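In this view, the complex is presented without one of its protein chains, the others remaining in place.
Lettered A and B in written order, each chain numbered from 1.
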Amino acid sequence: MRVPNFVWHHRPHLPNPHLLGVVMGRAGRIAGFPLLSYAALSCAQEPHARYNLQQPVTGIAEQINDMHTLMLVICLFIFVGVFGVMFWAVFKHRKSKGAVAAHFHENTAVEIAWTVIPILILLGMAWPATKTVIEMKDTSNPDITVKATGYQWKWGYDYLQGEGEGIRFLSALSTPRTQIEGGAPKGDAYLLEVDNPLVVPVGKKIRVLLTANDVIHSWWVPAFGVKQDAIPGFIRDTWFRADKEGIYRGNCAELCGRDHGFMPVVVHVLSAEKYAAWVAEQKVKAAAFDAPDPAAPDRTQAPGVQVATAGKG
Amino acid sequence: MSHATATHSADHYFVPEPSKYPIFGSIALLLFGSGAALWLNKVPAGKWMFFLGVAILVYMLFGWFGQVVRESEGGKYGHRVDKSFRWSMGWFIFSEVMFFAAFFGALFYARVLSVPWLSSGDNATLLWQGFTGAWPTAGPYAADPFTPMGAWGIPAINTLILLTSGATLTWAHYGLLKGNRGQLKLGLFVTVLLGAIFLSLQVYEYMHAYADLNLRLDSGIYGSTFFLLTGFHGMHVTVGAIMLTVMLFRASAGHFRPDSHFGFEAAAWYWHFVDVVWLMLFVVVYWL
Partner (left out) sequence: MAAVTPDQLHGHHGPTGLMRWLTTTNHKDIGTMYMIFSFIMFLSGGVLALTIRAELFQPGLQVVQPEFFNQLTTMHGLIMVFGAIMPAFVGFANWMIPLMIGASDMAFARMNNWSFWLLPPAAILLIGSFFVPGGATAAGWTLYAPLSVQMGMGMDLAIFAIHIMGISSIMGAINIVVTVLNMRAPGMTLMKMPLFCWTWLITAYLLIAVMPVLAGAVTMILTDRHFGTSFFNAAGGGDPVMYQHIFWFFGHPEVYIMILPAFGIVSQIIPTFARKPLFGYASMVYATASIAILSFAVWAHHMFATGMPAAGQLFFMYATMLIAVPTGVKVFNWVATMWRGSLTFETPMLWATGFIFVFTMGGFTGLICAIAPIDIQVQDTYYVVAHFHYVLVAGSLFALFAGAYYWLPKWTGHMPNESLGKLHFWCSMVFFNITFFPMHFLGLAGMPRRIPDYALQFADFNALASVGAFGFGLSQLIFIVVVVKCIRGGERAAARSWESAEGLEWTVPSPAPHHTFEEAPVVR
């Protein structure tokens, strides 16, 4: 899904002996994209976003993208307006151009206007946001419920309800250490790949229950518009309904210690048939190996233990 | 300019000469902080650094406040300095209020929000089966049951003691205002005595909690909020009692005049503040 925009393999391994060359090369690539296309938002539709939010694949993410665009445009307008005035003054009302200072220092009408108009603009912004908040919070009637547990530093998934109920496994970074340390070329999904991704069917409402075992983590898939902290000892929930099959990648989004940067979230969205096949396969596996229990003893169950062990000293 | 003071003495603002005390205070807190950190992490030297810090701090406080008292009694502070002291004491007490607010906030949050959350919805079905969330609680993993502290024993007596001490302090103040120094000293003495009794009872209560009720600092959120709120309050009572004791000594040494005794008033304000905190504690920690 998210492929790098340039071919990394053609470059020598890190650390790069041709630092200057790299810088120049990158500078060239960046300059190739006029910065203002950020505002133009043309790239909102690109699959691997560079300037904007990632391509949405859920209704919520779509709404978020639209809202962001709207906000950006409004802010841009105000920005241009305010600084148009300021730069006009900067260039025209200069002493060197013979400008003589006026002496006004208040004007009630203007001051009321620039208090009231922003309030109205804010109301316009708040309206769609309110609707989306309410929709995001509605986790009722899911087709499938999965519990995701954050561990330092991996995710545990536990299918609680719906097709696939009973499946449980751990999901950890699969990028080899050598790639990270520069001993091998970096793969396309560098740091965004796991051994066992979460697998869900397309078009179904998936409710995700989040908790954690040690410290706070956060389960985030940008394409779904979902980010929910996983709090030890508490269950929080969120939901998504992916409209498109594919592989979607995200990260842990709450500082959780040493390997916080190495704790990706990967979700495979499959068609109904493929999903059913996957579920069947998992059941067979589980029967064969008598399901290893990933969510081993819950460390939060013992007060003080979660805090007293790992990472000390 | 150097003659200015003579003509303007009624209206001057006292600006002190350079002082060595602040830097002692800083060294003290450096030793205090680093010593405490080392001590907590089982480095033996930490303890001694910590106590050395405390000792220097005590020296600094004595020296500094002693100098202020001398300056004040020497008539160097005009009414304007007095006003500054009033403002500053008021805002200092406000900052203390906010410090307690953090802990009261924690208690409120636990009782009204987090404990009910833990005992309902998915938290109850998936994580903490069987947790009812009835306050007081040591939390869903209550391995070690305890008995909460009742309100109507020692705490109620302590409430009466503190309220009485507020009254005796006001009585002492009236004495000062009327120029009745006997009443001032007696009132102060009784107030300090009541404070000491309060603290003794508090210590007794803690021993009772540990020995008989199995109520400890690690008794979950109840133990945490109970001991930190009452503990910090107790520390403030101690500080207030020390302040009042100093005032008692000063009164005995003939300090304070009916129209100028801010030191006394500051201590009194502090005492009343500690009193009010106790009342809130009594209601939300012990009673409700």
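In this text, a residue touches a chain if its C-beta (ideal position, glycine included) is under 8 Å from a C-beta of that chain, and two chains touch if they have at least 3 such contacts.
Computed from a predicted structure; not experimentally measured.
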Chain not shown, its touching partners among those shown: A, B
Hidden-chain contact residue, picked from the options B:G166, B:G195 or B:G220: B:G220
Footprint left on subunit A by the chain that the document does not show: 2-6, 8, 14-16, 22-23, 26-27, 29-30, 35, 38, 48-54, 60-61, 63-64, 67-68, 71-72, 75, 78-79, 82-83, 85-86, 89-90, 93-96, 99-107, 110-111, 114-115, 118-119, 122, 125-126, 129-130, 132-134, 136-137, 179-182, 186, 188-192, 210, 214-216, 218, 220, 222, 225-229, 231-234, 236-238, 249-262, 300-304, 306-307, 310-313
Those residues of subunit B which, in the complete complex, touch the missing chain: 1-2, 4-5, 7-8, 11-23, 25-27, 29-30, 32-34, 36-38, 40-41, 64, 76, 78, 80, 83-84, 87-88, 91-92, 94-96, 98-103, 105-106, 109-110, 113-115, 117-118, 137-141, 216-218, 220-225, 227-228
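Just so we're on the same page, only the chains that are shown with their structure count from here on.
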Averaged-CA centre spacing for the pair subunit B and subunit A, given as whole angstrom: 47
Touch list for subunit A against partner subunit B, complex: 147, 209, 211, 233-235, 237, 298, 300-304
Interface residues, subunit B side, partner subunit A - complex: 117-118, 121-123, 126-127, 139-141, 143, 218, 220
